[in-house]
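Yeah, one chain of the complex is gone here, protein chain that is, but the others are all in their spots.
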Amino acid sequence: MSNTPATGNLIRAGDLVLIYLDAKRQFLVQMASGLKLSSDHGAMDIDSIIGKPFGYTGTTHLGRPFYCLKPSLSDIMLKVKRMTTIVYPKDLGYLLLETSIGPGARVIEVGTGSGALTIALAKLVARDGVVYSYERRDEFVQNAKKNVERAGCSEHVEFRVCDVAADGFSDKDVDAVFIDVPEPWAIVPHAADAVKSGHYVVSWSPNVEQVRRTIDVLKEHHFVRISAHEMILRELLVRTQGTRPRERSITHTAYLVKAQKIIPLE
Amino acid sequence: MSNTPATGNLIRAGDLVLIYLDAKRQFLVQMASGLKLSSDHGAMDIDSIIGKPFGYTGTTHLGRPFYCLKPSLSDIMLKVKRMTTIVYPKDLGYLLLETSIGPGARVIEVGTGSGALTIALAKLVARDGVVYSYERRDEFVQNAKKNVERAGCSEHVEFRVCDVAADGFSDKDVDAVFIDVPEPWAIVPHAADAVKSGHYVVSWSPNVEQVRRTIDVLKEHHFVRISAHEMILRELLVRTQGTRPRERSITHTAYLVKAQKIIPLE
Amino acid sequence: MSNTPATGNLIRAGDLVLIYLDAKRQFLVQMASGLKLSSDHGAMDIDSIIGKPFGYTGTTHLGRPFYCLKPSLSDIMLKVKRMTTIVYPKDLGYLLLETSIGPGARVIEVGTGSGALTIALAKLVARDGVVYSYERRDEFVQNAKKNVERAGCSEHVEFRVCDVAADGFSDKDVDAVFIDVPEPWAIVPHAADAVKSGHYVVSWSPNVEQVRRTIDVLKEHHFVRISAHEMILRELLVRTQGTRPRERSITHTAYLVKAQKIIPLE
Partner (left out) sequence: MSNTPATGNLIRAGDLVLIYLDAKRQFLVQMASGLKLSSDHGAMDIDSIIGKPFGYTGTTHLGRPFYCLKPSLSDIMLKVKRMTTIVYPKDLGYLLLETSIGPGARVIEVGTGSGALTIALAKLVARDGVVYSYERRDEFVQNAKKNVERAGCSEHVEFRVCDVAADGFSDKDVDAVFIDVPEPWAIVPHAADAVKSGHYVVSWSPNVEQVRRTIDVLKEHHFVRISAHEMILRELLVRTQGTRPRERSITHTAYLVKAQKIIPLE
């Protein structure tokens, strides 16, 4: 087994590292010289990690091993500092494949919330794409900015503090609009203006009534191929004593609405 | 995926367009001058589409409207010419967020199959990333190459015709290995060699026994944070007469296994 | 359902027997002398079965084995002659345990439909209970009567041809009311009159809007402990080549609403 990693795989100050002891003890940590991390299984010295490759196994001062793992996009989303509920990775994963965005895309999201979706979109549209992130509440934007910065995505995000339901979007001709607000139907007319024709508007809502009303407004604004789905993530526990689905879990997060805007016949 | 708006939204020869009449009549078509498309709702003349913007509404010779939509990544995956079963977009969506790949990543997939996963990965690692796609059977590679070309991703894919279980991977230090073969456990030791430490190996398997055996081998090869999940996609039908989940649907595709490789303590 | 063992296990003329060749070839047959049953695996002579015990293995004229099995309540429900959609056994099973009915209970159902629910309820309230089965359309009642008779339950069922939404129930003080009509909310006020206080009213509806409206009316009529559930039945296929959930299946039948009537404070 090759244990000589590429130089590109070394952990540097500023990097996000997932420090993993076990399923209940995992920490997403930004590397900084002098930092110490403590757990009930012992303390970890960040200086002993910087310069090591990802995948490095350290030991706490109590002798327990910990692993320095590359965080997934999901890890980064789930570990943002939260001021709001966030979009779940399982839901975003589905919607990403249901749009045509990728490297270079220009996308709008509303609202910014805690910035979890912002980060994921920014990572996916880099290196020359951009996320226009709209949010009414300035305190959310301030928190999200810090989360985005920590994730190293600032150069691909432009924040707009504004009330979209009232004032619409100032950015136009985007490849997709991601709507994550309690009243998506109030955003749909503006999304219809901002998205490139033939392209995608998606939204998240926990309640059936929200979905129904959003779809009604999408139909009025020349959207077609409208659908609503939910993603149910089920863990299979594979253990020495046997294999079975997890007994208790999250059973609902949101319905995912997707639609494409057309140019109607005159 | 261009960031030059408006003019970038015109349909050109060579583009993939989703021609949409209704839920039962949707066609993924590569634009070519002189091409005609026929359906039980009438014929469509491709020359009348080229030069129009995405979102254009045309009419068949029987007067039915059709919409020229931007295909999603999911559309492109599901409409490849198939010689094998393919990875479902819902499953890939989940796994994408559970790795750290994105623009610029170098990833391995095995096997190539029909190239649906190849295309999706290539779209996501562009513009300077690469997918090394391994496959034993040359006839699959020939078909996949055509699918990849049609999707416009050839420059980000390198095909390798080889028996990985026997010979291993010739590419090393990749950001992720995606395993989609019937015996993933036979690939795991080679994946452990090829993936950067701290990074991700994922696999797909329909059966519980495959999951169990793959996980056993992952544990033997210094992988941690091993998990297995399935994604259940449920459509909510929103109709005038009422809202309810779809009555019949796909209920199982695959279990998704994910793990990260560590450098063990000496 | 006899408690005289052994001799009670012989197949007699008039009995319902599940003739089972394989998963795709299973027939619910009422034993009658002279009857022949044909399948693509050969013909079966009913006279060769009568007098044999349940569990008997016969052979078709082509030499294929068939098994003479005791039908379950589910088999009998699913194999009624249908003029309507029927209540699914999985849904009834849940609701049965969520009421207090059993041997000796007096229950109302509306509407009769094809009689599948009628049969199941009648089997469960025997020997001295009764099912009052209400239905507006006489042709449904005629068909249901035949199904009930064939299942051997006639003595525990009383049919009422009437429009309950307009005229209410003539039977009172029942242990439970089972509502299976498209507009359950129109029945609820009458169910409140007919059910014993403290006891159960349940209903089936495919759509969310129906559930919502039914619950609103239940609240207005002094029902408490109101809930709505759905039962998702998932088959696990256990085969030589591996174990996994079935790939395609029924994914929605109905939401099940349950409530208990109280006597309000004056």
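Brief remarks follow.
For reference, chains read A, B and C in written order, and residue numbers begin at 1 within each chain.
The rule is short, and it goes like this: a contact is a pair of C-beta atoms (placed from the backbone, for glycine too) under 8 Å apart; a residue touches a chain by one contact, two chains touch by 3 or more.
These figures come from a predicted structure and were not determined experimentally.
In the full assembly, the chain not pictured is in contact with A, C, by the touch criterion defined above. The chain that is not drawn here is touched, among residues C:41, C:82 or C:123, by C:123.
Taking the complete complex into account, C:77 is the one of C:29, C:77 or C:177 that touches the chain left out.
Within the complete assembly, residues 206-210, 230, 234, 241-253, 255 of chain A touch the chain that is not shown. Touching the omitted chain from chain C are residues 1-3, 5-6, 9, 20, 23, 26, 53-57, 59, 65, 67-74, 77, 89-90, 92-100, 102-104, 120, 123-128, 172-173, 192-193, 196-200, 208, 211-212, 215, 221-222, 224-238, 243, 255, 260-265.
Going forward, only the chains that are shown with their structure count from here on.
Under the touch definition stated at the top, chain A and chain B share no contacting partner at all.
Once the centre of each chain is set as its mean CA position, chain A and chain B turn out to be 20 Å apart. Chain A and chain C, compared by their mean Cα positions, are separated by 47 Å.
Within chain A, contacts with two or more other chains are made by residues 208.
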